[in-house]
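Of the protein chains in this complex, all but one are displayed in their positions.
Up next is subunit A:
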């Protein structure tokens, strides 16, 4: 399965795996129970250069390729979906700035995002606007050279601890994206607790009341906040979430194989029970298929191929739904032990539920992916 990787990517994978096993996985259940990511964990990721890995090297980042970023997201996702979510939201903001920021904005923010001195979060969702990002009601009004921002953002992953928010609202010219700093007067956050999954992800409400934001913080042009800024950020988010689901699949498989190899019932290890083997076969197959789809999406992204968008959505959709199946089966294999907190599989179950909601719900993908099939068929007909 690692044969498709270059020697450097394979080495990176080994380092990511060791880091996740030693520094993240042993603590993930306690962070899950505490519903917090300790600040020192964020610092650790930053100091290791992991948060800035995909930021262009000219701005102090690692300048890594998409496959390498995916491998990191996969290993973090295997250890802790909350920490993987931090990588996702932070890199979404950095990517949006790198893609559509003007030179001054890039020079101001990318070095800070690359070092982790500044942690970014995407502030799009609102109480009344989720999948339909263009329906956001946060108001952006020009006042001289500044913008005045009023609105309420909800479900903002790492919103409780982030330093910089990519806020999307409505201006007179349509959906518009701005970078808003946490210490802007009028901005406050409130932690949302008792989530079903990614419970350590510091997910928060973000309230913006007459926040004055310099015009230089504008990303792309007014009117392009959803089609281009959110479009670019979500595309990368789908990619790392998809890889995070590959990690959940691996985690479910590892936990289930370990448990089935030591648990005895009816006088034999349950790994000998045919219906247990059937569930493990399903996970094993899905984990490999999801990884291959994610690798293909990464390869196309690295080639700049326009087909990367469809490949990314396909990988995310497959991996998220497969992670859901795997987590259900992992709990089932663990029996009563899977329902309690002594084993991590109940955490995987909650996390997998969230994966089918974020970065394009399963139902949005079920409706949308068909579009790519029609496009590809139409192209073939036109060539003929």
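A few comments on the model shown:
Keep in mind that, in the parts below, a contact is a pair of C-beta atoms (placed from the backbone, for glycine too) under 8 Å apart; a residue touches a chain by one contact, two chains touch by 3 or more; residues count from 1.
In this section, contacts and distances are computed from a predicted model.
Not every chain of the complex appears here, and the one that does not is recorded in UniProt as "D-alanyl carrier protein", selected from "Ion-translocating oxidoreductase complex subunit D", "VWFA domain-containing protein", "Sulfate transport system ATP-binding protein" or "D-alanyl carrier protein".
Interface note for the absent chain: among A:52, A:70 or A:101, the touching residue is A:101. Of the listed positions A:110, A:232 or A:333, the one in contact with the omitted chain in the full complex is A:232. Of the listed positions A:220, A:276 or A:319, the one in contact with the omitted chain in the full complex is A:220.
Residues touching the missing chain, restricted to subunit A, are 100-102, 220-221, 223-224, 227-228, 231-232, 235, 303-306, 308-309, 313, 368, 371, 375-376, 378-379, 382-383 (touch as defined at the top).
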